[in-house]
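Only one protein chain is missing from this complex, and each of the others stays in its spot.
The first chain written gets the first letter, and so on, giving A and B; residue counts start at 1 in each chain.
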């Protein structure tokens, strides 16, 4: 059971080929993504209404896609427009479409009621496409439910243990108590850790010779997106002096593939007037190494949970943010349930709708 | 749930070794097949009645097989005839046997009530063993239920799409409406497609310089056997002129291994006074390439169905034959059910029966 009336990231923009067909499973549903001649990206159910062949095994014909099994052709609105060997196109032949929005190099799909799709709900992933922020895009596949990974991102006390030798650098991070606040559709976690050794990760691209004052300020918003401002400055510098600071902005988002597997799209951008390929690569490698540490831990945790799913966990202080986020999801699930109960007569099963798409003008 | 009172192909004749033990799972039941000294092939349940070890892990002793676990020995009628360390052979010790028929290089087993086994129900797979028809035998394993593959063989409109670059050659095939008729225990599909380009497949072994008139006439009979006469002649030739024709006869049959996996035995024979090894190889390669295209599509279709088993399919005109065939299977299932309800007191659990076997005298 997932919340549906929200934007999930389906792909990085560069994953969708210019002329081909791209398959991705989201919330257990097979999706076909492709680009129209005018550049617009559309998302169709990747299951032909005839005998359920994946349309992604078919062929493009202009802006349409022809099923590779018996040749039904569908337009970008999901409507069948050609049916070889039949006297007329069967009017009921159509596949579901999903609203799509493209912003800052992320391709979002709206998995719920298309009438509610609202680009005002898109997260502010500005650093994915900004001339002063630089990064290498990342993707990981997880064999665990997506909420376990949300938990991980909502409690940075794990930095000191899981990432002791990579991102972490000091048990002081675990010991510092974060400020946890509610923001619209999410949680804000703020942590200031003064006077600690810089992490090995930082030293690899921005060596400090002194202790540093570190900050982590992030929003974690529905359905599972982390937007984080973090960094550090030499301990003792004046408050407004950012001249020797490390400034990072990270956008990470989790999209359930199925109940037990997850897509993880991420980047960590650094602030600089121009990109430095070596720094970009170093940061990416460091981040990936750390994310593999998370994946190793969370996968092992998941195996333990599967062994004894009803064994209770022991809530502790560091769980504050993750408990609040799970409540937010439960509340959203309940709201969607109520709404769909009320709308019994409601919307047709196959909604056809393409959202206007926005792409910021910055180059990659 | 499968129909049982019918012949399923268990193997090509050459798969059963002269002296060894051959295992094959059919309808979810483990079978042991082996040849007696007189050449007769027998099929026993591949599960010792003692502790369920597979007899195929045991040893031949003359026409008997000795279990490799604790040494019970069974004769070709499935009766235990030696029990080491016991004072007498336990009379209840026996394994089920299955009626076997060998015809035209296919080894058939009767999975239902042995009293009903009737060689008159064997399909006419003549081209599997005929001096004027030549082929290389084929086998594929499918990770899909067998009915999805029956569907595929019952609707040749897929030729134009799945096999566009191999068997197909023209969308005219999909556009031509076949004649669909009932035949005993099956469906006959007849298609004449005049004046189309020859398929790439044909050109590889019998090049045409003109358009061709193609025909496909096949019976698809219970439990899942295709017997097809197909071919083509240069467009415009006199009706009775077969001098430059391609003439093919194909025998293909599907045997469920389990509810979700299938054995596929097939050949496509060409008519010629004598075999030409190069043509034989070319036809086999072309066929196999096309059958891999089917397997790829059907496997993807099956994955989609598993994701959402209750999503309805949309019946279309080209489904006529497959819908009729599924009805035939349902009717046969119902008939078997009624019969077994009536026979409650009925036959003993383990029937022991070997059918007379027929083998045509032609060499391979």
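Here, contacts are C-beta pairs under 8 Å (C-beta built on N, C-alpha and C of every residue); 3 or more make two chains touch, one makes a residue touch a chain.
Quick caveat: nothing in here was measured; it's all calculated off a predicted structure.
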Candidates B:1, B:86 or B:179 - the one touching the absent chain: B:86
Hidden partner chain, touching residue among B:30, B:194 or B:275: B:30
Contact residue for the chain not shown (choose from A:29, A:155, A:213 or A:336): A:155
Those residues of chain A which, in the complete complex, touch the missing chain: 151, 155, 157-158, 160-162, 171, 174-177, 296-297, 300-301, 303-305, 307-308, 311, 313-314, 316-319
Those residues of chain B which, in the complete complex, touch the missing chain: 28-30, 46-47, 49-54, 57-58, 66-72, 83-87, 90, 92-93
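Convention: only the chains that are shown with their structure count from here on.
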Copy-to-copy rotation for chain A and chain B - C-alpha atoms, rounded to a multiple of 5°: 120
Chain A and chain B, separation of their C-alpha mean positions in angstrom: 48
